[in-house]
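Take this structure, written in structure tokens, and hold onto it; I'll ask about it next.
Of the protein chains in this complex, one is absent; all others appear in place.
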Amino acid sequence: MSTFFGVVPSILMIVAPILITAIGGMICEKSGVVNIALEGLMSIGACTAAATQTLLEASKMTSGLSLFTALLLGSLLGGLFSLIHAVASINLNADQTISGTGINLLATGVTIFASQILFNADRTKEFKMGMQTDALGIYPTAYIAIVVVILSWFILYKLPFGMHLRACGEHPSAAESVGINVRKIRYIAVLTSGVLAGLAGGCCVLTQTIQYTSNTINGRGFIALAAVSFGRWTPLGVTGAALLFGTAQAFAIVANNFPALRVLPTELFNILPYVVTLVALVLFSGKNYAPRASGKPYVKGAS
Amino acid sequence: MQGITKTFPGVVANDNVTLKVKEGEILALLGENGAGKSTLMSILFGAYSADSGTIRIHGKEVEIKNPNIATELKIGMVHQHFQLVQNYSVTENIVLGREPVNKWKVLDIPSAEKRVSQLIEQYGLRVDPKALIEDITVGMQQRVEILKVLYRNANIIIFDEPTAVLTPQEIDELMEIIRRLKTEGKTIVLITHKLKEIKAVADRCTVLRRGKVVDTVDVASVTEQQLAEMMVGRSVKFELDKSPCKIGTAVLRVQNVFINDIQGNPKVHDLSFEVHEGEILGIAGVDGNGQSELFYGLTGLCPVVSGKIILSGVDITNMSIRERIEQGLGHVPEDRQKHGLVSDFSISENCAIKNYYLPPLTKRFGLLDFPLMKKNAQTLIKQFDIRAGEGADTPAGSLSGGNQQKVIVAREISLSPKVLLVAQPTRGLDVGAIEYIRKRILDEREKGRAILLVSFELDEIMNLCDRIATISKGSIVGTYKQGEVTEREIGLMMAGSKKGDAQ
Partner (left out) sequence: MSRNKQNRLVSGGSRLLESDAVVSVLVVILGFLVGTLLVALVGRKPSNMYKAIFQAFSGYNIDNGKMNVRYIGETLNYSVPYILCGLSMGFAERVGLFNIGGEGQYIMGMTVAQVFALLGPQIPVFQWVACIVLAIVVGAIWGGIVGVLKAKYEVSEVVSTIMLNYISLYLSRIICFQLPGATTYKTANFPPTASLSNSFFQRITNDSTLNNGLFMMVLAVLVFWFVMEKTRLGYGMRATGFNKEAARASGIPVVKSITISMAISGAFAGLAGGIVALGSFKYGRIISGMDNYGFDGIAVALVGNCTAGGTMIAGFLFGLLKNAQALMQSKQIPKEITYIIQGLIVVFIALRSGLKLYQEWLEKKRLQKEVAIK
């Protein structure tokens, strides 16, 4: 049993970035915009955070401050890139899936391009020290994730702004007819998802590895997307889904603790989170719970 | 409103329109579909902005850039297509945009519910403040729309085609509510194309035609016939020429059918009826009583839970949609954009959509004979007088509503089905198209076709059908021959078993 509780911090470490991204994706979709660029936005955040940390370490800044700055910049750049998706989807009625895919492709290129320019390599230079765990062995990212979840619940369900946002995703013309500025709210939602995804990417790279490579995010953004739909677009549901998927992903690391599992090829564990996600989606296809107007460009006066 | 002009891509919706409304009166705005009435009122409500023209309230010129400003000017709109969030409660919908908050800026729904209950009492609009919109009836939803407007202290209330979805009883109730609002000092603008309602409740009426004002009259001094002629621009025939009924054998037999909707809620209970050659059987009922599900079950869009459907002696209950079409089931769907046409396809491709996979349209190796497809379409275009810019190559999406419906009707008739299911055939069409489609339906009846007609327009049912069945809550309440029953009686049957609809 001691080994089981020993794995909880590892699980939390892996769940945190997925959960933060998923909450961002949930907020975005609840306002009516589908954001499949989460993967790319996480990459941008991770690359930025890794590069920042490396550069700030070299300039002898204190660890706490450099980490904070790294996360901040990662979030900001995630938000900046999500602006592209916002303009495309909201102002120009673009196909949200294509726009999101474009950003994913762009992110792949931009991150390695930046690494080439800054570090002359296909990856960022390693930083010496990432985030540290506390007394319980838990990274601060877990606490960040919890705060994000609670905040999102509070804002969505307890404040007028949240009521407006949810209305935009269910029936934008009804919202418009009572004077709510649907465009503005959707912009805020998309930017929030960008900032959160960037933050999550930064959390991921600063806790799980020592540099950013093209394999750092490896589908986590899409797993977060699946968590939103599997979690039926509610903060509690998404948290549960993220826990499930994150646990599956943690298995690969955690398997080393159980001698019986060590004989199996690591690839088997690598596959696990993706298979679990797929099976979950099939068994619990929650299409009926999606915000009714999600994914459709809102054209004023269309009805 | 003076000199209002508004254009959209491809159409001039309002052309130099001037409208004057007196305080405390009920003004009706009359015009056919597409005449520009909704556009004009949307400008007043701030949903659109006019390209040119001015608006004056109590003599003062105002600029209404968005609904918020309209609301501040105490203008409110009860929309034709309800602007309600389905999974919010009645109260949440009413206060959306103007939510009361407590001292920590957190939502205060209980105090909202209190205020809403006050309004309900004051105006007699019975509805449960805590109920979810998706759970209440259409009539109640409309009351929520009205409460929204009253919550914002509107003095000028616009009603946009409010009776489209109501039973005759609910229409009477609405007329009462409107009269009551007038006694409370409100000014009402009633957008409608229903002449009876104008005569029932309006003081004056402005008639719009093709975006221009025709005239403004005192309702008491004109007849319905005169109003209709102003609306359409020529003399209008109300009665249809219908030859006596020559009924043959039963072509379609529906036996004890139970059908659920997509959410799994039972919508059709133990329905049984027959349709014979050469007759039009009409199903009269208010939207939401199982008509849509009945058609989905008959066509195969939705599975039948139990019961039998027999077409010319063949049991089609479990057949696929394509098999039913092959057996001779024709369908003019109620939602032509959703089920009737592929807007990106040309007319010729649309006409072939039910039989493209069979010879002669399919040659060897699965190859399609496109020239033949086009020729067939051209024949239909001529026969049915379909106006299309590029002939058979015109994308269906660019046709007007009337022409789109003609394409669908033409296609179905050209397949010579044994029975023709027709749903809302004249919805959203202008008077010319309505006349044409109704005439074609009667022609098919002459030829001996069996026709099942579902319509929410009671006079359409009364005029076209040989037999009328009334549906309520998924069951047939009564079946009568044409002439045996009055509109009032049908209305009662349509509403009869709706016990949940509180007075």
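Labels A and B are assigned to the chains in the order they are written; within every chain, residues are numbered from 1.
Keep this in mind: a residue touches a chain if its C-beta (ideal position, glycine included) is under 8 Å from a C-beta of that chain, and two chains touch if they have at least 3 such contacts.
The structure displayed is predicted, hence computed values, not measured ones.
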Listed by label, the shown chains touching the absent chain are A, B
Of A:Leu77, A:Leu225, A:Ala241 or A:Ala293, the residue in touch with the unshown chain: A:Leu225
Going by the contact rule already stated, which one of A:Ala86, A:Ile112 or A:Ala293 would touch the omitted chain in the full complex? A:Ile112
Which one touches the absent chain: B:Gly76, B:Gly97, B:Gly139 or B:Gly340? B:Gly340
Could you please point out the subunit A residues that touch the chain left off the display? 36, 84, 88, 91-95, 97-99, 101-110, 112-113, 116-117, 214-215, 218-219, 222, 225-226, 229, 265, 267-268, 270-271, 274-275, 277-278, 281-282, 285, 287, 297
Residues on subunit B that touch the omitted chain in the whole complex? 5, 7-12, 15, 51-52, 299, 301, 320-322, 324-325, 331, 333, 338-345, 349, 353-354, 356-357, 362, 365-368
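What we mean here is this: only the chains that are shown with their structure count from here on.
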Find the geometric centre of each of subunit A and subunit B from their Cα atoms only, then give the gap between the two centres in Å, rounded to an integer. 44
Spell out the part of subunit B that touches subunit A in their complex, as residue ranges. 42, 47-48, 66-68, 71, 77, 79, 81, 83-88, 92-93, 96-99, 101, 105-107, 148, 263
Sites on subunit A touched by subunit B in the complex: 158-160, 163-164, 166-167, 170-171, 173-180, 288, 292, 300-301, 303
